[in-house]
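Below is one structure. I have some questions about it.
We show some of the complex, not the whole, and keep each chain where it was.
Chain nomenclature is as follows: A and B, assigned in order of appearance, with residue numbering initiated at 1 for each chain independently.
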Amino acid sequence: MVIGEARLLQSADVPGRLMVVGSAHYQTNNNMIVLFTDFGLQGPYTGQMKAVLHQMAPGTAAIDLFADAPVGNPKASAYLLAAYAGWFAAETVFLCVVDPGVGGARPPIILEADGRWYVGPGNGLFELVQRRATSTRSWDIEWRPERISASFHGRDLFAPVAAMLARGEAPPGRPRRDDTHRRTDWPDDLSEIVYIDHFGNAMTGLRAVLLPHDARLVATGRVLEHARTFSDRSPGTAFWYENSNGLVEIAVNKGRADRELGLTIGIPIEIAS
Amino acid sequence: MVIGEARLLQSADVPGRLMVVGSAHYQTNNNMIVLFTDFGLQGPYTGQMKAVLHQMAPGTAAIDLFADAPVGNPKASAYLLAAYAGWFAAETVFLCVVDPGVGGARPPIILEADGRWYVGPGNGLFELVQRRATSTRSWDIEWRPERISASFHGRDLFAPVAAMLARGEAPPGRPRRDDTHRRTDWPDDLSEIVYIDHFGNAMTGLRAVLLPHDARLVATGRVLEHARTFSDRSPGTAFWYENSNGLVEIAVNKGRADRELGLTIGIPIEIAS
């Protein structure tokens, strides 16, 4: 171990996986709260959550991972979260709010999975993280603020709890005794588009490691071959590739796959071979 | 008071209001500059302001509240700002730039209202904050940088002044002697849409506390009943509710109110009963 220098190690299962070999100088490295929401980047929601985090856990970095997770769609979001969370170092706290049932009956929960912490609604959002982890524990959040709004538990409940965890405090709740937050009927991988990025690339809920490289996919009637990366295909050609977090992604070199293939969130993907 | 632990207290007038009981460990908690602009999230404007803040007030958190306040519309923005600013703790500095008259005659001002600081153009943007506050003071900004651009006072003038205030310095100006920045003819509440969020929910400039819960609103010819939160209404139903910062907001459970009701900023709202 090198003292005073952070080294980036790569794990075997996720490309470019972030893992820091600690040292005295960088012992606060993992002090990070990662935001995963469907709030959109605009508007006051993310800012108010960050104000709470800053006030309750000053000095902890708040990193925007997704602010545009599939709106009101915990299922598609669950596959996206599972693919991206594994890239982060242990002790990272994920503050996750895709919460169409806010103010209703879904329980507010904490999940600890392979050393990472997840705070958010128990509506299936953590199902794939939990299913794929080696070891997990979960809690019902019992802490409540003195007042809580009916529509913004991200700010009033989940952000304070994320700050407590980032400060190293014990989960403010009791171990879950039932599995009402699980969605064991959801598939292990989701053969659908779960995200469209700024370039028009379409991510699926499929892990690329499960497919042979000569697999052909079919989306909106188009057959797609595999490529390693964009520059391996001629401009205008649609293909699938393993994205930088291990998901099957559909792209067009120097083009927009979403427009050229008519892809939106929820569109099914078939494996042709 | 608990030493070494920040506690979130809630005030009576704003749901989930943020107020920290200070302690030795968290004495820098309130060291926060909140950005309220119509710059949009894209482009170089917010980043350049944050560079100035970082350089002149290092260690102070810069929080994006709104980067998409109504474009070039200080009036609608004023009701939005007043609703959201009150949620933050005392000593917070608000850097506010909705400034269609930049380079023209509107004065650059500082307002102190109930312990919070506001820096920006004297074009009515602070009218509702000032009107609703218990105690206020205002200053003409006299400080000038050695060079100032004609079109970006947010970066060249307002951000440096916000940094000075966040550092605890005295307002770099003289107390205002006239009320040319006031807009006393504007109503106490604005019966219009002032903001559309990522979900298509439409905020009004009306404070919900002023309406009885059985009030019915009319927007684009549609009558809207009250609901406590989304899950209290069946999917597809339009309703109004008190949002998490106390504004009357129009929403559709599992739908987009802006599209289904044809709502845009400036659309008038009527109270039917």
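As a convention for this text, contacts are C-beta pairs under 8 Å (C-beta built on N, C-alpha and C of every residue); 3 or more make two chains touch, one makes a residue touch a chain.
Because the structure is predicted, anything quoted here is derived from the model rather than measured.
So 2 chains are in place, but how many copies does the full assembly in this file really have?
The number of copies making up the whole complex is 3.
Please note the rule applied: only the chains that are shown with their structure count from here on.
Need the CA-centroid distance for the pair subunit A / subunit B, whole Å please.
Those two chain centres are 30 Å apart.
Across the complex, what residues on subunit B touch subunit A?
6, 8-10, 15-18, 20, 26, 28-30, 32, 34, 41, 61, 63-68, 84, 87-89, 195, 197-199, 228-232, 241-245, 254
Using the touch definition from the top, list the residues of subunit A that touch subunit B in their complex.
38-48, 50-52, 54-56, 58, 68, 71-72, 100-105, 145-152, 155-156, 160
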